[in-house]
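If you scroll down you'll find the structure; I have some questions about it.
For this depiction, one protein chain was excluded, whereas all remaining protein chains were kept in their positions.
Let's turn to chain A:
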Amino acid sequence: MLLNITETPAFGILISILGYALGGFVKNKTKSVLANPILIAVIFIVAFLIIFDIPYEHYKIGGDGIHYFLGPLTVALGMMLYRQRHIIRTNFISLLVGITSGVLTSFFTIIFLSKWLGLDEMMMRSLVPKSITTPMALSLVEINGGNPVITVVMVIITGIVGALVAPLFVKWFPSFDKIAVGVGIGTSSHGVGTSKAIELGETEGALSSTAIGLAGLLTIILVPPLFALFF
């Protein structure tokens, strides 16, 4: 009787909320970019499932309920673009060309390094969306193929790397325009990098959040035809 409790939708939802709350708590306490709430939530949930020998399928019953909200969440990202319409309008060409250069750099560095290290095409398809925000990265995997789990993990690692190196770039290249710094952070490391950009300054933060949506869109438009060209 008691064992069946993990097979209810409540279990997956509740443990996700607990894990996420723990992640938020650790992040607020340590204020470190390494303390990523999702990463902590995942470690907590995975450890819990392993320790109590609960099958992943049981977690998935409730987890799927949360997962389905990625659809409306992605649609709601349109609100983010709407709120930044003035920034987008005044810097349209710089943003478009700058972000496109970033999207292409990300694509070609991943393909080049993957080929050099001997990774297969499946792995490349999973890696390519890594610089864009998770809901959009998962959308890209849906149409372009790849393992969504590897993609999600790579997106998180990318965000943490971006947040760690962003302040170094500001130190090494002090002449870089604030707009350019923001666009670079948002394009290369989505929301996690943006949290660092917001600390660097208001302009950097605003441009970084703008770049998340645009970089995601451009990646989704450009990557499938690029893949078709190369494979």
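Annotations for the structure displayed:
Just so it is clear, a contact is a pair of C-beta atoms (placed from the backbone, for glycine too) under 8 Å apart; a residue touches a chain by one contact, two chains touch by 3 or more; residues count from 1.
By our rule, contacts and distances are computed from a predicted model.
Protein name for the hidden chain, per its UniProt entry and selected from "CidA/LrgA family protein", "NADH-quinone oxidoreductase subunit K", "Oligopeptide transport system permease protein OppC" or "Vitamin B12 import ATP-binding protein BtuD": "CidA/LrgA family protein". Within chain A, the residues in touch with the undisplayed chain are 12, 16-17, 19-20, 37-39, 41-42, 45-46, 49, 56, 59-60, 63-64, 66-67, 69-82, 85, 91, 93-95, 97-99, 101-102, 105-106, 109-110, 113-114, 117, 119, 123, 127, 130-131, 133-136, 138-140, 142-144, 147-150, 152-154, 156-158, 161-162, 165-166, 169, 173, 175-177, 179-181, 183-185, 187-189, 191, 193, 211, 213, 216-217, 220-221, 224.
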